[in-house]
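Note that one protein chain of the assembly has been removed; the remaining protein chains are unaltered in position.
What follows is subunit A.
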Amino acid sequence: MDQNADASFDPSKNYDEDTLAQQREIEKEIAASQAMVSQLHTFDEIVEEYSQEDAIYRQKIEDLKSRFKNLRKTRGDGNCFYRAFGFAYLEKLLNDGKEYKRFLDIAQKSKDELIGLGFPQFTLEDFHDTFMDVVKMVENPGTVDGLFQAFNDAGLSDYFVVYLRLLVSGHLQQNADSYVYFIDGERSVKEFCSQEVEPMGKESDHIHIVSLTKALQIAICVEYMDREGEKCNSFKFNPFESLADDTDTAPAFTLLYRPGHYDILYPL
């Protein structure tokens, strides 16, 4: 509590802490008002989020309604892509034992790969253990309700998100040569990972989605909803597209992207 102030700006004061404190207040408000993963919504409910004047978005909701039955929301806390991805995928695995086995194997092996890349073993194991606990909830008797509880339990849900972030970081670092040109700013892939991938709450871009689908070998579809055009643009992330064998390319699930946010879509 010195004062070396020369003007209105006090150089001895830590303004970062005020900013952080403000951020935490905003996060608390979001946490209090939005579930990490919501129950199913119908599009008749969703359309009410838009005013009558907002013809473009209302029309696009109608488009979705003609192809999808429900929507499940995720909390807008910067982790929505990972949470939507995790929930939608595990929910799919409830009915796909073969794919579950394949995924379980990849998930088990990923721990040693990440440690090999230099992630600290002590803390990585903690996240991996919790991640596997959640994944194994798919096994008998796996239920949507069980997953729903787990994904709304911060201790499980956030640890699960952290581990998905580490998988993205690991994949980017392992394939740094292919990704370095897709990173903006004068940053190395490793710097990008420590700034934009690993910290919780950092939003996901195209590059994060590509990495996660490649790391786990899962094809997904994203419906993009913006002000352009009359229908949502559907985009498939297909990690198999460069392989001759593309038998596995049906997307595991579909997400809805509205500017800055991902939710889960359920087909008719």
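By our rule, contacts are C-beta pairs under 8 Å (C-beta built on N, C-alpha and C of every residue); 3 or more make two chains touch, one makes a residue touch a chain; residues count from 1.
Note that contacts and distances are computed from a predicted model.
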In UniProt, the chain not displayed here, chosen among "ADP-ribosylation factor-like protein 2", "Ribosomal protein L5", "E2 ubiquitin-conjugating enzyme" or "NADH-ubiquinone oxidoreductase chain 2", goes by "E2 ubiquitin-conjugating enzyme"
The listed residue (A:158, A:223 or A:263) that touches the chain absent from the view is A:158
Of A:20, A:40, A:55 or A:144, the residue that touches the missing chain is A:20
Across A:108, A:123, A:143 or A:188, the one contacting the chain not displayed is A:123
Where A:22, A:42, A:108 or A:194 are the choices, the one touching the absent chain is A:194
Where subunit A meets the chain that is not shown, the residues are 1-2, 4, 11-14, 16-17, 20, 24, 119-120, 122-124, 126-127, 154-155, 158-159, 162, 166, 194-195, 198-200
